[in-house]
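Structure in structure tokens, see below.
One protein chain is absent from this view; the other protein chains keep their places.
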Amino acid sequence: MIDRQTLAKLVAADIPAGAFVNLGIGQPTEVADHLAPDSGVVLHTENGMLGMGPQAHGDDVDLDLINAGKIPVTELPGASYFHHADSFAMMRGGHLDVCVLGAYQVSARGDLANWHSGAPDAIPAVGGAMDLAVGAKQVFVMMNLLTRDGKPKLLPECTYPLTGLRCVSRVYTDLATFLITENGVVVRDLHGIAFADLQSLLDVPLIEELS
Amino acid sequence: MIDRQTLAKLVAADIPAGAFVNLGIGQPTEVADHLAPDSGVVLHTENGMLGMGPQAHGDDVDLDLINAGKIPVTELPGASYFHHADSFAMMRGGHLDVCVLGAYQVSARGDLANWHSGAPDAIPAVGGAMDLAVGAKQVFVMMNLLTRDGKPKLLPECTYPLTGLRCVSRVYTDLATFLITENGVVVRDLHGIAFADLQSLLDVPLIEELS
Amino acid sequence: MNALEAVADTADGSTVLIGGFGPAGEPVQLIEALLDSGAKELTVVSNNAGSGETGIAALIREKRVVKIVCSYPRQVDSRHFDEAYRAGRIELDLVPQGNLAERIRAGGAGIGAFFTPTGYGTMLAEGKETRVIDGKGYVLEYPIKGDLALVRAHRADRFGNLVYRKTGRNFGPIMAAAATTTVVQVEELGEIDPEHVVTPSIYVDRIVHIGRAA
Partner (left out) sequence: MNALEAVADTADGSTVLIGGFGPAGEPVQLIEALLDSGAKELTVVSNNAGSGETGIAALIREKRVVKIVCSYPRQVDSRHFDEAYRAGRIELDLVPQGNLAERIRAGGAGIGAFFTPTGYGTMLAEGKETRVIDGKGYVLEYPIKGDLALVRAHRADRFGNLVYRKTGRNFGPIMAAAATTTVVQVEELGEIDPEHVVTPSIYVDRIVHIGRAA
């Protein structure tokens, strides 16, 4: 099992140099801390900016310069600003190379559930989750493989309300990295667990990657 | 009968102060010469500009600053530039107060035919004509009432291919000004012709405006 | 023109588009003026449903809002929305953020409806027309227009052209274009290069010079 920081490092290492990337709210945001300074990766925030820099502190805080999580951020050289329709056109039009999201559940086909707990009394809020799910060329999910009470979050079918259909291409978890492919779910990396033990945790048939 | 210049003056006088206006290619362009300098009328050109000034001459000619007829123009204070999709969104969205167009034919219902002669061997070209027809709050047509061989251009039905349906609100001609209304075609001004004589020229039933 | 004068004629039952994404671009003083105007039975279109005691939260607290169209009502401190929602006093129309932006853009651009991939196959598309185009699923969405838009920009020139500051731009330009009457609060008045105009003057009806928001 790897910790949260190691997981963020692993995702960061898989982002190609020069890629345009959107990091979702929460755990995915931490990926930014592990991108090499010379990687040329350009971060998009859906509230209207390319070239987002690290979180702002102290005198650098400007309430007109925030990310999608409403946290004050900074501007890097080469940045640009645009309005919300242009920003989501950029996403929906498939121009971002990678989007990294958290998830409640992912199905074996790559369906994503990450916006609604399904609880009947919950106040629903979707934000940009559904747009992020369908827009990028590749959608990476970062999550723990199991819930706190030990239930798998990679499933034959999601039981929570869906965010998008067949949109996830990879699932990075504390126990393994999974590739969602036409042929099924391929296990790329194992983090201190044997393949057979991983398979015994999940109802999804797994394919061991030959390397 | 009034001449072309007097007609342009008449149209210009009917454009409200501060209005946003698109003047079509050809005769409508001449309306600009008769707008009072303090009218605050702002001209739109569909190739991406608000605040268009008069035609450019000599050293003022800049081939990156042209109007929809591809004639070099100038920029007035308060101008702005935008791309083609934004420019036509401005038009289609109903933000322009008035659009002035030429026409081959107008029907009694306000259908417009101004883009295609209907000749079978003609190379068709539509440009922005159909967008201009449907977009502005009011569409004014300027034309001679009769063709060179004496046929009326205000008709029960257009015989030329249509540019837009029920889009024309007023027709300014050398013989009279017509208002296209829910109740029919109202004659607002007569230019040296008696109402009965005007009616005898047209197959469209006319209503004399009481004033 | 002061803020109250700028919104004083807002009719009860109006649809009001309110710019801002979190604090960035939030037209705080115009929302306060709308509260002072007494307008009620409002439909508010905005990304969020307010937090704390100011802005949209205050409109909801004072029971001026009957319906909110937004993408993310739940916030750290959205207690007035939460309370009104649970009490059944406010209708919520939840729209994915990009569909919200595109619907507002369509409202200003005269588009009758459009097919968007966002939300296809989810509960937010239930009851909506869908279509598969070139093998991909889409949902048909309709334009959103406002009777009034409240927007915060950075600077206006004397013609009404606007520029924004950083991510404060967000919904401002598309809301300004989608409302019958657009009221803008600006931090400063000055000159704007025609090449740099973000919102052309044609979309702006009233300007209130407030200065830099606290």
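Order of writing sets the labels: A, B and C. Residues in every chain begin at 1.
What we mean here is this: a contact is a pair of C-beta atoms (placed from the backbone, for glycine too) under 8 Å apart; a residue touches a chain by one contact, two chains touch by 3 or more.
Keep in mind that what you see is a predicted model, and the values were worked out from it rather than measured.
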Residue, one of B:L10, B:M130, B:L146 or B:L201, that touches the chain absent here: B:M130
Options A:P72, A:G110 or A:G135, residue touching the unrepresented chain: A:G135
Candidate in contact with the missing chain, chosen from C:G22, C:G110 or C:P200: C:G110
Absent-chain interface as seen on chain A, which is shown: 20, 42, 44, 50-51, 75, 77-82, 89-96, 134-135
Residues in chain B touching the chain absent from view: 45-49, 62-67, 70, 75, 81-85, 87-89, 91-92, 116, 123-131, 134-135, 161-165
Contact footprint on chain C, counting only the chain that is left out: 102, 106, 109-117, 131, 133-134, 136, 138, 142, 163-166, 195-196
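In this text, only the chains that are shown with their structure count from here on.
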Most widely separated chain from chain C, with each centre as the mean of CA atoms: B
Whole-Å gap between the CA centroids of chain A and chain C: 28
CA centroid of chain A to CA centroid of chain B, Å: 54
Numbers and ranges of chain C residues touching at least 2 other chains: 105
Where chain B touches two or more other chains, by residue: none
